[in-house]
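The complex appears here minus one protein chain, its other protein chains still in place.
On to subunit A.
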């Protein structure tokens, strides 16, 4: 038996499928860790996880997005060190990249 073609409902099914896929990602880490005992080793691994996620996300993106991206992120980190404000860091980063791209980098 074959399913009838999604036809005009295609987009709606896409949205539902994306919702389901995303929700599974949202809950599965929490559910999985419920079955893993929190030994000291697992605790140390979890403690290292947030920073690891941040660095593993950002470094390859810099590599892909190029020199201006690296410049913007360094400027944002610098601003964060001086003033602990995410908003200011975003403004500094965006201003850096807009300026660099406008100058043709």
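We adopt the following convention: a residue touches a chain if its C-beta (ideal position, glycine included) is under 8 Å from a C-beta of that chain, and two chains touch if they have at least 3 such contacts; residues count from 1.
Quick note on the criterion: contacts and distances are computed from a predicted model.
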The complex's invisible chain, by UniProt name, from "Putative branched-subunit amino acid permease", "Sugar-binding protein", "Na+/H+ antiporter subunit C" or "Fe-S cluster assembly protein SufB": "Putative branched-subunit amino acid permease"
Interface with the unshown chain - residue positions in subunit A: 3, 5-6, 10-30, 32-34, 38, 41-42, 44-65, 69, 72-73, 76-77, 79-81, 84-87, 89-90, 93-94, 97-98, 101
